[in-house]
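One structure, as structure tokens, below. Some questions next.
One protein chain omitted, others in place.
Chain IDs A, B and C follow the sequence of writing; residue 1 opens each chain.
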Amino acid sequence: MNAKPETRNSKLRIGIFGGSGYGGSELLRILLFHPNVEIVFVTANEHAGKSIGEVHRNLLGLIDMNFDRAPENPSRLADLDCVFLALPHGQAMDLVPELPANVKVIDLSGDFRLRDQATFEEHYGRAHTAMQSQAEFVYGLTETNREAIRGARLIANPGCFATATLLGLAPLVANKLISGRVIVDAKTGSSGSGAKPAANTHHPQRMNSFYAYKPFTHQHVPEIEQELERAGDWTSELVFMTHSLPVARGIFASIYTETKSELSGDQLHSLFSDFYRDSFFIRLVKGSPDINWVKTTNFCDIGFAARGQNVVVFSAIDNLVKGAAGQAVQNMNLMFGLDETTGLMLVGTNP
Amino acid sequence: MNAKPETRNSKLRIGIFGGSGYGGSELLRILLFHPNVEIVFVTANEHAGKSIGEVHRNLLGLIDMNFDRAPENPSRLADLDCVFLALPHGQAMDLVPELPANVKVIDLSGDFRLRDQATFEEHYGRAHTAMQSQAEFVYGLTETNREAIRGARLIANPGCFATATLLGLAPLVANKLISGRVIVDAKTGSSGSGAKPAANTHHPQRMNSFYAYKPFTHQHVPEIEQELERAGDWTSELVFMTHSLPVARGIFASIYTETKSELSGDQLHSLFSDFYRDSFFIRLVKGSPDINWVKTTNFCDIGFAARGQNVVVFSAIDNLVKGAAGQAVQNMNLMFGLDETTGLMLVGTNP
Amino acid sequence: MNAKPETRNSKLRIGIFGGSGYGGSELLRILLFHPNVEIVFVTANEHAGKSIGEVHRNLLGLIDMNFDRAPENPSRLADLDCVFLALPHGQAMDLVPELPANVKVIDLSGDFRLRDQATFEEHYGRAHTAMQSQAEFVYGLTETNREAIRGARLIANPGCFATATLLGLAPLVANKLISGRVIVDAKTGSSGSGAKPAANTHHPQRMNSFYAYKPFTHQHVPEIEQELERAGDWTSELVFMTHSLPVARGIFASIYTETKSELSGDQLHSLFSDFYRDSFFIRLVKGSPDINWVKTTNFCDIGFAARGQNVVVFSAIDNLVKGAAGQAVQNMNLMFGLDETTGLMLVGTNP
Partner (left out) sequence: MNAKPETRNSKLRIGIFGGSGYGGSELLRILLFHPNVEIVFVTANEHAGKSIGEVHRNLLGLIDMNFDRAPENPSRLADLDCVFLALPHGQAMDLVPELPANVKVIDLSGDFRLRDQATFEEHYGRAHTAMQSQAEFVYGLTETNREAIRGARLIANPGCFATATLLGLAPLVANKLISGRVIVDAKTGSSGSGAKPAANTHHPQRMNSFYAYKPFTHQHVPEIEQELERAGDWTSELVFMTHSLPVARGIFASIYTETKSELSGDQLHSLFSDFYRDSFFIRLVKGSPDINWVKTTNFCDIGFAARGQNVVVFSAIDNLVKGAAGQAVQNMNLMFGLDETTGLMLVGTNP
């Protein structure tokens, strides 16, 4: 056991459950070059035994590992420091209670985000079988929850829509500025639907499409409301509408609010600037952000416009990075005392 | 000369001013196959003398005409039945007063849409020099203004955003159902910026972009407000936000309203269905429309979702057709006693 | 024989087998507005009973029919004039022998294109069970085979790649100008893979992809070779390579040849111009064609470049129109004595 701390000094031993989807693919892209991480295994039952670089051909030549089958006995994984769960909704709740108590967990699914069992079961359409574990989970929106994340063993990593929305609203809610209902018109790229082909991601139609879906009923709504209540005096009604964009990556949320008093653009800028003073990954922009400028990165770009008491906040992220794998690694960094940005200087591209 | 009236009976003699842009290109696509139309000339100063089919290569083999220079003396065009003006903002106001009084005019620009000179000058950033003509103009939103259009000599064809927004809101406003502010989150394809290359339509960046622009200040806002006031008891505040989509064609408006009382989906359907009873080009859809299904057509697809008093209307059009050239021809049909759909059975495609 | 003209006056009675795919969708788009056609039924087993406009939402409001289940007894369809088969490969060979002898058939699949049974079985990976019917089939490349098509009862409609390639090569082969091997670098849009979602048409990846597939082995190769042999003194080797483009529609073939003697651009133009003198749907363009200009239309745009004995022909079509449904209707027109272009004035769009 003496060796362990030394090993730790050099590298965190990491396992990834669910490495074949887009969440897993992005975790691999980031963790492979994280200076403090050693990837011990990556599971993907349907690809077990296959070379990771053959499945995620962007990683060809960069990784010399095969996908593993999920371990039959997760309780024996005590020599790991941390596992990332990038599994379909419903699988993490089976796995988490089996894991050794010393292993930290970052779950990218929706299984442990909601505190209220009934709300979970209504929105996810399944029974929750591990609510006792849920109580230990910390919601992993890094910028609003840093201290709790540092001390957490279990992280429920936020949904992509929830991330974009909460980062846009938190400064206003925390400062008790909002009056009346809030409307969030949110749009997502096609990778948000996952790596499995489906009618709504069929290229011949998707490339010319824009449409709304799941009106009022998206499963990220209760997650957003739960966290807004925690952030401040949230008593507003939330109207949340999801739409599909014909791009691969990106979420753009247009957030329509009324403020209790009139705020100028400069006042808004100060407010957000103060709130995100220590948040490297929040970039305040003049006018509107653009998903083009955050694609493949962990940034959340925020802009706003104001007219009288109408304040519109625009929030743009990459759904797979700040909306999933990037934020997961950001949380891991905090949980292990590393600088929040370690391994996350993912630079976007112009075209 | 006796033959002339007979010829006229068979075909309307039409001139197009401004044939090189996308509005002109779409007018040509439609009017070339309109059974009651003879195109007499198409102007495009920078292409004067060039074959139209060489400039708009989609029309190659279908048209055997060259672009003309704009006529020096428009007052001599009395042998025309109708002219379409697809000119940059600011040019129609010079031309209209010069045209003979017997020639009908359909102006696709913003020059004559606004009744109030000060509002025009504020939003278009130029002096209006033909307000006396403006008073004669009828606003050409066909579905809400049919009778006036039938009798009009001068038509101000609506803006693309205004068309999508007004068609989504008119049944609610006419029935005095709206309470509180209305938020319109509108998105447009890149052809909305015209045929001239610019930074915001540069392919390497646009293909991965989504962003907001002109917050609160888009020039279609006063046009929408003016027409909502005419449609019913509009007293609400309008929050109107424009965004750019990485597709070539299409406008999608998500319209957030509160109604005075709760309305079910079925009630909404009845309401819209009644309001658009005689409107072939309005299609009510289940759930959300999709710009993919209206591209290249004159349809406006409308869907909605309701929760309590929150009613969200989704409206989708092709910005160049129902949002410009298609509606212009629809108006021409009415003005000359033709069936509204003549020449407009433009069938969309699946992929 | 007296009845014939009367029937004609009324409408050709048409059935479509396989209406849910892209071939069927395009047949519907075209035939709905064909002045001489009455659509009697459209089959789609998985959608039987559903409104066609709900499945192909581009047709909403334009068609008031439901999908039917395939008729159990095709031999009773004698009151039809013509059927279109837009079925998966392998199904037409079961159906054709069952159809009444008076019903004309246009098969869009590959089942009856190849004269040689062994070649068919090698390339399609299945036994051919109706070679006796195959002998009656006429290959439906309209521009090179008009007379035979006029008299045919059974048409094997060409493959999309074969259409683009053969139309580009036929004038050179018919004039015995080619020496040495011919290389065809062909590229197709994603709708060529059909309406069913699959990994290679998954939007998040396809939108940024370009790759080659099926090197040397595409099933259109023997079809092209068979028809080139019929067209002239074809003895060259054909190197045919298919690639995937990130657009919905379009095939572009770059055809590299060596000619027996040097040909100028003007000579090439004359040669092609003569060969396609009566072919409305062939447009010869200066320089390169562009799939943008033929999308949604029945045109094949052809251009060329020459340097010494190197002649490169560029051929562009819409894979679903001239490469499938449009050419099928063009053939139907000929088979029933109609003008070849009837119902096919599908005008493309600029953006």
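What to note about this one:
The definition used in the following text is that a contact is a pair of C-beta atoms (placed from the backbone, for glycine too) under 8 Å apart; a residue touches a chain by one contact, two chains touch by 3 or more.
It should be emphasised that the depicted structure is a prediction, and the values quoted were computed from it without experimental measurement.
Here the chain not displayed is in touch, across the complete complex, with A, B, C.
Touching the missing chain, out of C:V247, C:L320 or C:L334, is residue C:V247. Here the missing chain is touched by one residue of B:T165, B:T201, B:N331 or B:N350, and it is B:T201. From the set B:G189, B:P222, B:P289 or B:G303, the residue in touch with the chain omitted from the display is B:G189, counting the whole complex.
Where subunit A meets the chain that is not shown, the touching residues are 22, 25-26, 29, 32-33, 56-62, 190-191, 195, 248-249, 280, 283, 285, 290, 292-293, 296-297, 299, 301, 320, 345, 347-351. The set of subunit B residues touching the chain not shown comprises 22, 189-191, 195-199, 201-208, 246-249. Where subunit C meets the chain that is not shown, the touching residues are 181, 183, 185, 187, 204-205, 207-213, 215-216, 237, 239, 241, 243, 245-250, 252, 254, 256, 258, 287-292, 295, 303, 305, 307, 310, 312, 314, 316, 350-351.
The rule is simple: only the chains that are shown with their structure count from here on.
Of all chains in the assembly, those touching subunit A and also subunit B are C. Put simply, the chain nearest the middle, going by average C-alpha positions, is B.
Centre-to-centre spacing of subunit B and subunit C amounts to 36 Å, using the average Cα coordinate of each chain.
Rounded to whole angstrom units, the spacing between the C-alpha centres of subunit A and subunit C is 47. In subunit B, the residues that reach two or more other chains under the touch definition are 248-249, 290, 292, 350-351.
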